[in-house]
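One structure is given below, represented as structure tokens, and several questions about it will come after.
The complex is shown incomplete by one protein chain, all other protein chains being positioned as in the whole.
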Amino acid sequence: MKSFHPRLLKPGRYFMQGNIATAEAALVAGCRFYAGYPITPSNEVAEWMSRRLPEVGGVFIQMEDEIGSIVAVLGASAAGVKAMTATSGPGFSLMMESVGLASMMEIPAVIVNVMRAGPSTGIPTLVGQGDIMQAKWGSHGDYEIIAYLPSSVQEVFDMTIKAFNMAEKYRVLTIVLSDQVIGHMIGKLVVPDYEEIEIIDRELPDVPPEKLIYPFDNSRLISPMPIAGAGYRVNYDSLTHDERGYPSVDRDVSFRLVSRLVRKIRENEKAIAEWEEYYTDDADILLVAYGCTARSAKEVVKKLRRENIRIGLFRPKTAWPFPWWRMNELSKRVSKIVVAEINMGQMLHLVREYSARDVEIIHAPYAPGYMPPPSYIENIVRGVYGA
Amino acid sequence: MRVLNLEKLLVPVGFLQISPELCKGCGFCIEFCPRNVLEFSEDVNSRGYHYPIIRKGMEMSCSACGMCQRICPDYAIYLEKVEKIPAKKVIR
Partner (left out) sequence: MSSSDRFRLREFAVTSLTKYYEGLEQVIRTDRMPHIFCPGCGLGIILKGLAEAILKSGIPINRHVGVSGIGCTGRLPGYLRTDAYHVTHGRAVAFAVGLKLANPELEVTVVGGDGDIVTIGGNHFIHAARRNHDINVIIVNNFIYGMTGGQYGATTPTGSYTTTSPHGHVEYPFNIPLLAYASGATFIARWTPIHYAQMVDAFLQMFEHKGFAVVEIIAPCVLYGERNRFPSYTDMVKYFRDRCVIDHEADLRKIGISLDPKEPLAIGNFYKVRRKTYEELYKELIERVSKEGAKE
């Protein structure tokens, strides 16, 4: 549905902070509800939304805690309004139960996690990348989510819009894994003409209420979503439920439901996953990095290529679904992989899992709180290469 | 002083419909009947619960107050019909 409110960010070129760009992107995508709790380094998103949402007729509320925030976001989405919250590590941990709730009830929502140094309270004002695994595995049970890894202000803008689109299309929770560097940096943003921006809305049922007997039909991966108050009178249940939405303990009901919930994403992963490759065609050493770390990694590739060292960068733009098939292909062509991230090993496991057996994988962790400078990565690569 | 004509005076008498299978033997209807019309049965339903039955001789004593049907948590008893019967015939 293409109707753009007159007070949205107009097409043009901007020099803007990452968190503000996140907020403006959400508004362009159609988000009209924000519920959040203050947490560094995401506060600018909330503050900007509190100022801008009333201007476009949306609602902002600062809830009593992060749990209330994400649950209110799901409530608003259940009533048909695109909704989001922004948080950081500690708040993200609090929201984990609701990630499962969103997945079980198939209610679209977006969480922006501006990652910071952890664990626990960590360093609130400095960057981290330690929530990669948590984004996928943080809640109990089986479910799938989509998580984006922006590495510039432009990307956090584009990916936030995409996150809303994917959430609506797949009736899933999507996470934008921003970080404190991307969130607080001020960078170039180009907002294209509105006709060029794709906006996806959730599919609504096209049959009258009397005809909608199976709102959770397992014969299709994604069913249209009945909205509260539209007359469909559906029972949405966090308990395992059958196709009518009624709770059930039956074995086949459980198997079919859980299978469908994960197949929604797994069968579409090739359409959802994104990545960037930089000089990988003839690379013998592969750097794997994402988010702000990828910016340093790119510098390393540029520098070492000038010395004719065959190095390339594989930058996943979605942590989940992880582009494992491409990882696997590239791993077969290189002899060494260096995984650089600001944590003690998270995407490292994905690289190990999907790479060819005989490739050497070196981990380049860095202190939570700090972006590794290109020299750090370069030294590790050279140590590896023996130059 | 006018005396009531018990043959002309009509009083409401309730006739209950009990679904023994739905009953879970909680006893609320028996406890809250203002006329003590109900008691537990000797035998049990297929789920093992004693269900309410009308006491012997109290078949005309139900005053149709509706308390039993209001208070049953399992929808097992209700006032099926109310008939106006001459007071003389009603044993209270």
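Chains here go by letter, A and B, matching the order in which they are written, and residues are numbered from 1 within each.
Criterion: a residue touches a chain if its C-beta (ideal position, glycine included) is under 8 Å from a C-beta of that chain, and two chains touch if they have at least 3 such contacts.
As the structure is a computational prediction, the values presented were derived from the model and not from experiment.
The chain omitted from view is touched by exactly one of A:133, A:228, A:258 or A:361, namely A:228. In the full complex, chain B touches the omitted chain through residues 17, 19, 21-22, 24-28, 30-32, 46-47, 49, 69-79. Touching the omitted chain from chain A are residues 7, 32-33, 35, 54-55, 57, 59, 61, 63-65, 67-69, 71-81, 83, 97-98, 100-101, 105, 226, 228-239, 246-247.
We adopt the following convention: only the chains that are shown with their structure count from here on.
If each chain is reduced to the centroid of its CA atoms, chain A and chain B end up 64 Å from each other.
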